[in-house]
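These notes concern the structure reproduced below.
Here the complex is missing a single protein chain, while all its other protein chains stay put.
Read from first to last, the chains carry the letters A and B; within each, the first residue is number 1.
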Amino acid sequence: MTQTLTKISPSNHEFADIIHRLEAGGSMLPDTPENLMQIIGIYKAYAVPMDFYWRDLLYIAEKVFLNPLPFFKYFLPQEYLDLKNHYAGDTADLRVWRGCAEAHPELINFIEKGETIKGSKLFHHLWHDRINMEFAEACMRAMYWHGRDMGMGKFDSYLDSDEYKHNADVAIKAYFKGNPAMLGLYKLFPEMFLEQVRQLSYYSNLGLFWEVMCPVFYEMSDIYDEGGFKDVSDAMNFLVNGIFAIAGRPIYHHVYIDGKCYEIISKSKGFTWLYEAALPYVEAVFYRTSPFRGTKSYNAQAKQVPEHQKDFHYGILYADVFPVGSAGIPPTLLMDDMLHFLPDYLKEYYQKNCRGEDDQLIQLGITFQRSMYNVTSAVIQALRTALLYPLDDENPKHLMKNRQFFEAQMDRFKRPEARLKDIQNPDYR
Amino acid sequence: MTLSLILWLPLIGVLIIGFFPNPVKTNTLRNITTLFIFITLCLSIYLLTQFNLGISKIQFTEYLTWIPQIGLNYSLGVDGLSLPLIFLNGLLTLIAIYSIGEKVERPRLYYALMLLINSGISGALMADNLLFFLIFYELELIPFYLMIAIWGGEKKGYASIKFLLYTAVSGLLVLAAFLGITWFSGSASFDYADINTMALSANTKFILLTLLLIGFGIKIPLVPLHTWLPDSYVEASPATTILLGGILAKLGTYGLIRFGLQLFPDTWKLVAPGLALIGTITVLYGALVAIAQRDIKRMIAYSSIGHMGYILVACAAATELSLLGAVAQMVSHGLILALLFHLVGIIERKTGTRDLDQLNGLMNPIRGLPLTSALLIGAGMASAGIPGLVGFISEFIIFQGSFIIFPIATLICIIASGLTAVYFVILLNRTCFGKLNNKLAYYPQVLLLEKIPAFVLATLILFLGIQPQYLTRWIEPTTDHLIATLTPINVEIAQK
Partner (left out) sequence: MPTIVDIAVNNDNFKTLVTAVTVANLVEVLKSPGPFTVFAPTDQAFAKLPPGTITTLVQNIPQLSRILTYHVVPGKLMKSDLEKVNSVISVEGSPISIDCSDNFEVKNATVIMADIEADNGVIHVIDNVILMG
């Protein structure tokens, strides 16, 4: 911190302390052992359901496709449970996690037994004793809905190109081959199925994005268990390196119909993980998303919902975690998913605070919020590395540019609902 | 024998608590208190089962001459008027024991007073002798005064003195009336059975009845004699408020029926229109002032004033149905009020505030007080007279019974019961719904021990709302008999 400050004068920003911390290579999350323990624990608990999310998202995008009655889209077939993660196991393109490439053993165990009893999948599904894919779909929809407005990367604009429409058309016709009813419907309302395919492309996009994050989080948990991370910025830097290492991973959408592969978005389009998935994801899911119905209701006429999509700030960085716990709210579903896979140290930790087991969901929700501030810090630092200058740059002009970048990022947390201030306080739980 | 047990057992409890060797844990004292009150409650339930519904007169009588020179006798007995209230007394004391929370300062004194209050109220309800009644009626003041003065809130000194002054005056007026009744009528003793006011001149009777009305009117309380109530209710601890509002106030209406209506049946018709007017004003005043409150406890205190007004209107009308409704309302109001104050007590203890502007979103299932809020909604519904809950039953009986005699007053009361819904919607909307404040919402959990009383009350409110005959069957014979002696007069009024 002092290094930068000796070269340029201190920031006058509302969050000057946090900006100085970022300039020193730190995270938005204060560097305490308690914070480190919390975020790593929750990364682990997040990674296991995420292992399911990415597999199922790809399954829906590739196999379920346009099934008009997709009752069983959350019933992951063995083939997809065994699908090799490209960044874990011996077969990895680039081994991020030392563990296996197939679904995590804890996940397999949960799918079989759930929290209740060993029983049929249907029972677990109806009893809601399962991974809540609804959350993953909500994230996907946030990306889809904000995609056009954000204009990040080339993915969304490609969905409007003639090439894409042609590819989708071929796949739609192949999928409904021998089904005159659906083909007739397609003739009548061509845009309807096309729009569905666009959404499915986002399924694929998010699935491919999470395929990477999942082993990253597993590995972080393993490193922490070995005593590997010294502090929060270590954990953040691991993420920064991860982002760069995987940045060039292709984003595509393939569909398998009758064993034949239809490339709706081919790998050769050059879409990358960083530009077409990660950055839009952070913007759409961490910052924007959409207001959740639940204990709160919104009145658009009374301007309780912003007029412009860019003004939407309902993401995890802004979320009020307290209403969480009402049924059907996507973040609640995620909290519930993570609850099944909490490491013991985190369980003990929650037991000691607030209402112990009774409000674990909120406590872990706030931990999750902290951890996502750390992920966002990693993204900010990665962007700074990619587009701007090193933190120890000799040129004050460069340091000033870095400063302006950090300040611009922090400006987004000046909104009253932002939780940046809250997470600075360890008593916010 | 049972009546004496109900009267004396708590006093034995007081002695045990008083002489229990030191050091003693608060819990032990509480358990002793609970035990004694529980036994008296069981005894009152036993009485309910043994009560002969075919007899309208006083039952289970016990009689010992005590000081015959002044006509004071140890004379006990219960009828349909007092028995439900004796049960209510036992129940609410039991609830009150668990409404103060975990920690009690000076537990020995606290629990001793609790037992004293229980015994005193039972005594007043069972007494069959005017003087004997008055002894208990006056004796109540001291424990209540201490309860407010020691365990009260910020302005406890002011509130407790105000309470003491008002109720002492009430006691003096009632004493004066009792002495007048007995001496002027030349009765041999203060026993109810010996007293006959028929021979008195109309003016004397009117003056005596007025004394009684003012005396009991303070206790009920009626507007404009009510100003002690909001202060006492708000400053007292929830436990004290439950006993104050749930059962002590009922001694006022009980006295009104027992001594006003029963002893002066013919004079009653003269004052009835005036009483109905005061009752209606009380109802309206309570409801309208409650709407304006920011403090939830104060809001419920004013709501209590309003609901007591219905009883007065019903008493004034004095038809079989209205009187039945009046006694039923005493019980149901006692149950509902106790539940409301108990829940408000929990909310205050957990959140540290009673301010409507600060409370919000308590319905939050994880960090709020969801069960408390849910029960509060139930209690609010009961108080507003939603069908299926006991409040509806008693209010409906009152309205139906009073309408023939005082149609306009009854209609105004019905409108006012709509206003009840207004302030309860305000209360529930602000406290239970909306968004929980992130900065404040680290409330402690509600303990099982605090939940159980609320469950018991809520269950009774629901049960009696669905099966009201278990409320009315004990009351009906007595009130029917009471009215039978008045019927010609009522007809007269109706014809006018």
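Note that contacts are C-beta pairs under 8 Å (C-beta built on N, C-alpha and C of every residue); 3 or more make two chains touch, one makes a residue touch a chain.
Only a predicted model underlies this, so the values are computations on that prediction, with no experimental measurement involved.
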item	value
Per the touch definition above, residue among A:100, A:183 or A:245 touching the missing chain	A:245
Among A:223, A:383 or A:400, residue touching the chain not depicted	A:383
Given A:124, A:269 or A:419, the one touching the chain that is not displayed	A:269
For chain A, residues in touch with the removed chain	93-94, 154, 240-241, 244-250, 267-272, 275, 279, 383, 386-389, 397-398
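Following the convention adopted for this analysis, only the chains that are shown with their structure count from here on.
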item	value
Chain A contact footprint on chain B (complex, rising order)	361, 363-367, 435-436, 438, 441-442, 444-445
Residues of chain A touching chain B in the complex	295-296, 320-326, 354-355, 358-359, 361-362, 422, 428
